[in-house]
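Structure below; questions to follow.
One protein chain omitted, others in place.
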Amino acid sequence: MAKPIKKILNDPRRAVHEMLDGLVLASDGRTRRLPGVDAIVKAEIPEGKVALLIGGGSGHEPLFHGFIGENMGDGAACGQFFAAPAPHIVYEAAKAVHRGKGVLFLYGNYAGDNMNFDIGAEMLADEGIEVRTLRVTDDVAAAPPERMHDRRGIAGDLLMIRVAGAAAAHLGSLDEVERVAKKAMAGLRSMGVAVLAGSIPETGKLTFELADDEIEIGMGAHGEAGISRQKLGTADEITDQMMEKILADLPFRKGDEVALLINNLGATTMMEMLVVNRRIRQILADRGITVHRSDVGTWVTSQEMAGLSISLMRLDAELKHYLDMPSRSVGYSSLEAK
Amino acid sequence: MAKPIKKILNDPRRAVHEMLDGLVLASDGRTRRLPGVDAIVKAEIPEGKVALLIGGGSGHEPLFHGFIGENMGDGAACGQFFAAPAPHIVYEAAKAVHRGKGVLFLYGNYAGDNMNFDIGAEMLADEGIEVRTLRVTDDVAAAPPERMHDRRGIAGDLLMIRVAGAAAAHLGSLDEVERVAKKAMAGLRSMGVAVLAGSIPETGKLTFELADDEIEIGMGAHGEAGISRQKLGTADEITDQMMEKILADLPFRKGDEVALLINNLGATTMMEMLVVNRRIRQILADRGITVHRSDVGTWVTSQEMAGLSISLMRLDAELKHYLDMPSRSVGYSSLEAK
Amino acid sequence: MRVDEAGAALMLAAVARAVLDRVDDLTDADLAIGDGDHGIGMRRGFEAVEMVMEAPPPGIDGVFRAAGMAIMSNTGGAAGAVFGSVFTAGAAAFAMQEEITAEGFTAFLAAAEGAVQRRGGVAEGAKTMLDALAPAARAAAGADDLQAATAAAAKAALAGVEATKAMIATTGKARSLGERSIGHPDPGAISMSIILGAMRDYVAG
Partner (left out) sequence: MRVDEAGAALMLAAVARAVLDRVDDLTDADLAIGDGDHGIGMRRGFEAVEMVMEAPPPGIDGVFRAAGMAIMSNTGGAAGAVFGSVFTAGAAAFAMQEEITAEGFTAFLAAAEGAVQRRGGVAEGAKTMLDALAPAARAAAGADDLQAATAAAAKAALAGVEATKAMIATTGKARSLGERSIGHPDPGAISMSIILGAMRDYVAG
């Protein structure tokens, strides 16, 4: 494609390193970087706390490293762009956040992440550190419900990190944190729509091609194929189509209470997300589904990809309790009581 | 330019209306819309509170209507895309937020905004409602220091809304709120750089043209001309050039404490902002300037324009006090203690 | 043509249609030196004028004031304030008048000019619609009849548009361009000349 990739960067091969340095500086003392390893950890983690380790490929900022903080991740193992972190990064990050109560690994379900985090977990097991793994599989476009283990993790990551982060900060055992996180995952469904492609800085190539009047419903966070390539259409048509698929999948039912997340894949305007939100709310109201709380913003991106995703998480009293806790981090809510 | 404008919208002429509906829904009860008027106001405003009215043209989301909430604006008067709100919107919004202690108008310094807000203020004066006006003039690229009144308001709007919002929530008189806001404005300087153009939904036309290897330093939030159109260059070079200009303008001096804001003009990745942050911190450290707190995110945009801006606000103990208060809104920090 | 109360409404409806016909040109002119929204802003304003003129309030001044309010409330931006003021402030010139005379029309332009100047805080030469409006007001003064007055005003406004090409903008969005604004006409000046041209055409019948 002819479009040149114009980015404000120095050497693209050093972009992840420089970005992580910039992130730690932006955290104003709330995070630190592990020396010589692409991992970000919380500056202060109390003894006896269950640790939450998140991570994955870079290029989805503010995910993951931007979500280290109060009631969020304790540490993030960071890979290069769109590439799972190597096992030693996982291992070092986990060691750095472990406080004697075990570590929950929480990350998106991709072959590369699964393998690298698993190798890291085996290295930790050799040292007697207990690790549990929860893979985010919220993308309903990736596979039918009976092949849940083939589903990708997309924007639902944020809700999972918030629930698991708050649970890990307040519950005393890895068992309990895992139980809460699994329950959250069981009720989480997402789907995206892509309008324009993003690129990886080092290759400078767009990761897919879309005609000038085309969109792709269900496209994955790295440009993986979705379920329908079609003409642009109106916001209401697109929203209806996505909501239909998301709601039918769990399925969400009358009386359900949900957390709603509308996520910018990168270059989409907030205006578009708000127009979509308006339609989502009409649909949910029609179906008797209540929104307990909502987030509309830029959380899980795919570089300069344009498009958005919709996530719904079914809540019960316990999940609401954790989701209502104030999560704070550079990428989610920079506010910190000074 | 050939690039088609692909946006997820219904009728572009109704986009502002639908967006405002979507925003109120996203606020989960914390804001409401004035019936029949494009204005958003906080759901609950206590009697006897000094009111803060913000506003301007739409298309810069989450500014302005996304910044209505605790320790932020009490109301926002919203225009169409890139067009100041009509006087009756200003008037109605001000009436809706007034609680007997007067209203501070805070908005960006543009001829259209100035005239429309002034007409609104005159209508309010006729009814005995006291209005003070503070125009944000943070863009150092817009005019030399001796023509401060010719400077545009850009991303510094966010810092001003946070300081003035917190002051208006905690100080008892319009005089005092105005004094604090003026002090904040006196120490605020910003500048942007544009990499790709944005468009207005209804015209579908890019607001300026840049060659594939060109950027414009100092470009305004609506595509107004900056101070230098040049080849792309590295992040460090661009940052050095912008910081040179910003620092020299006030000037910021050794020993100063500042708030730092790195703002996404729309389609730029957080990676780029963090790489720039790394360089900014080096420069500030070299000059002996301390960062009290920082925000890196998408606050004041220009539709899908790519690029970023840097803002610095010089702080004293009083300004720190207000800036450290937790601002909460759909667009800034969606967290609300439930 | 004699322009009475009903005629005033027909005239302003014709003005609205003339502006609406040129929306794309106004957009392009504003894209060149401003932010590209002048055309759609004027469309919002003058679509509202068109509607109001279907059931206008009484009095020529009422007709003009209603047009001004419609522009002021629907256009937004700098144009909404200045073109709104042209009609709301200018309307006073027609108070108690049965028809629009050359003197009334001249007084309308003079009042409009004063209002814009006060509101916008700039003089002629700043590359605004004032550079079409002010020469038009001068040209209309002393004309024998309404036809001559509107013709002179429209002609002067068009010349004013031409003159804005040589000016450096010192207000509005174009100000940032400085010397680079030279060579382009001011979008608001174009609008002003469209408005006066449509008045001339209506009066000419």
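Chains here go by letter, A, B and C, matching the order in which they are written, and residues are numbered from 1 within each.
Definition applied: a contact is a pair of C-beta atoms (placed from the backbone, for glycine too) under 8 Å apart; a residue touches a chain by one contact, two chains touch by 3 or more.
This one's a predicted model, so the numbers in the text were calculated from it and none came from an experiment.
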Can you list the shown chains that the hidden chain touches? A
May I ask which residue of A:75, A:187 or A:220 touches the chain that does not appear here? A:220
For the chain not shown, which residue from A:88, A:179 or A:287 touches it across the whole complex? A:88
In the whole complex, of A:182, A:205 or A:253, the residue touching the missing chain would be A:205
Return the single residue from A:11, A:44, A:150 or A:244 that touches the missing chain. A:150
Contact with the hidden chain only, please: which subunit A residues? 57, 79-88, 110-112, 115-116, 118-119, 142-143, 150, 152, 200, 202-203, 205, 207, 220, 222-226
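The working rule: only the chains that are shown with their structure count from here on.
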Please tell me the distance, in whole Å, between the geometric centres of subunit B and subunit C computed from their C-alpha atoms. 32
Suppose each chain is reduced to the average of its Cα coordinates; what separation in Å results between subunit A and subunit C? 54
Roughly how far is subunit A from subunit B, going centre to centre by Cα mean, in whole Å? 28
Mind pulling the subunit C residues that touch 2 or more other chains? none
In subunit A, what residues contact two or more other chains? none
